[in-house]
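Here the complex is missing one protein chain, while the rest keep their positions.
Up next, chain A:
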Amino acid sequence: MDQVSDEEVEVREEEEEEEEDSDKEDQDLDKMFGAWLGELDKLTQSLDDGRPEPPPQQKAPLRQETNMANFSYRFSIYNINEALNQGDNVDLDALMADLCSIEQELSTINTKPNSSSSGLARLGLTDTKVRGRISRNGLLTSASSYTSATMRRPGASQRQHRRTGSVGTVSEHEQINSLPLSLSLLKHSYLDRETSLILRNIAGKPSHLLTKEEQAAKLKAENIRVALEKIKEAQVKKLVIRVHLSDESSKTMMVDERQTVRQVLDSLLEKSHCGYSADWSLVETINELQMERIFEDHENLVENLLNWTRDSQNRLMFTERIEKYALFKNPQNYLLGRKETCEMAERNKEALLEECFGGSSVSVPEMEGVLWLKEDGKKSWKKRYFLLRASGIYYVPKGKAKASRDLVCFLQLDHVNVYLGQDYKSKYKAPTDYCMVLKHPQIQKKSQYIKYLCCDDIRTLQQWINSIRITKYGKQLYTNFQEAMRRSEAAYDWSSLSSSSIKSGSSSSSLPESQSNHSSQSDSGVSEMTSSGHTRSQSVVSSIFSDAWRRGTQGEETKDHVVLFQRFKPETVVS
């Protein structure tokens, strides 16, 4: 079997660089990054076979961009700039911890090709040369790479130096380039006809009844699945985000493109020690349009953030919002179509929720009434009778009864999100300040495709917003809530334990398990460090750092920590 030994780790520098900052603290920081990067560099060199430098970065081929998705990754540089220039408390320690975990990942990835290709070999690919090809392709698109890992992180680059002004990018990819393998080969050798036939036959059979061959076939399929998962995993991208807190401070952290809002919340909660409650939310505020939306826990954060434009003034807030799950805490106020709020026994609340969300289909709350609609392009609002149905929002045309067949479809909800409008009384001369907005998440500027609705009171507004959420997300919303509650209970149980011993719910735990399995199984067989070990060492490092930064200590002490950090590192590398 050909070992895929010549994969590489590449560190690429981002296009813009800003002037060096003379701030002493920052210099220390840079040194630290430098040290870290030095290590990384060594790692790189050992892997690099000395291919020439990458060709100059390709010019963007587009004269005019029509769609955000044209760019593999874009993110509000504004936020980072702001953070760095103002020199306020960038949570670099947290970032450091993240970097640390990436490094770990990297080291695992390095060994990965071994096992995945050996996996392939086991599956009948031994006769095929799985050759690694080194590519210095800086602009790596996922379509062009079979396996790649691209990561981004800010403020650091290969040449140890100052922070860059923009979102610094370190894209580290290594490619096992098995592209010469033709697809047909892959397909057939992965699952030859016999195997798939056996698999089909054994479908649904209890495992103890299987024959040897059948079990082998099953095992084979399992192996393929693992291999495929690893391939997928290696393509994961990361990006740095800035999260604003309600006290005007902010945190910078790294998120992985697969992470859900829930996972990001968990990692934020752990880092900020702010006490667990299900109400903690990530809120997107679109300043230009004066609107905001609480991200749902199941949503993919990166996907949402990629809708922001390059020069966006949008913010991501980390804050407690009781309205996030008020729907489940007092379902009687939302699900029964009542006009007035009321109390309900806990037992009945549960029954009500179970009735609404427990069945096979979720019924849409009966929501109807007069709302104000802002007329396109004007600052005038007109009254209309609106109804909510599973298929969208409708209104009753003038002079008609509200029979279903006469309703006019105002909007279908598949492609739009519901936002809370802020201070529209003065901005748009709205009748009240209780406004909601419906728009496609990609729309970021004023547009005729944004619909504004105004309610008479806050209660009506909240009922509408929540009913629309139920219509859009259905049972998922309830699952989110239950999950959030479970975590808060768990957090309560653990409160007696020291924070460092808690397995973090951050990016490190979001790594698929196969990775840690893999590391212990790796052919190198050096270390058998468990993944909880990783997290511990990492969080110890990060908490030591954060303490250090908080005290404002500088110089030697910091260096000590760097040493400490490096002392931890070899372990993670070998594993």
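Going forward, contacts are C-beta pairs under 8 Å (C-beta built on N, C-alpha and C of every residue); 3 or more make two chains touch, one makes a residue touch a chain; residues count from 1.
Everything that follows uses one rule, which is that contacts and distances are computed from a predicted model.
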Among "WD repeat domain 54", "PH domain-containing protein", "Trafficking protein particle complex subunit" or "Pyridoxal kinase", the UniProt name of the subunit that does not appear here: "PH domain-containing protein"
Absent-chain contact - pick from A:215, A:309 or A:488: A:309
Candidate in contact with the missing chain, chosen from A:264, A:327, A:371 or A:407: A:407
Which of A:211, A:287, A:348 or A:380 contacts the chain that the document leaves out: A:348
On chain A, residues whose C-beta touches the chain left out of the figure: 61-64, 66-70, 142-144, 146, 179, 181-183, 186-187, 190-191, 196, 199-200, 203-204, 221, 224-225, 228, 231, 307, 309, 336-337, 348, 351-352, 355, 358-364, 366, 389-392, 394, 401, 403-405, 407, 409, 412, 415, 440-450
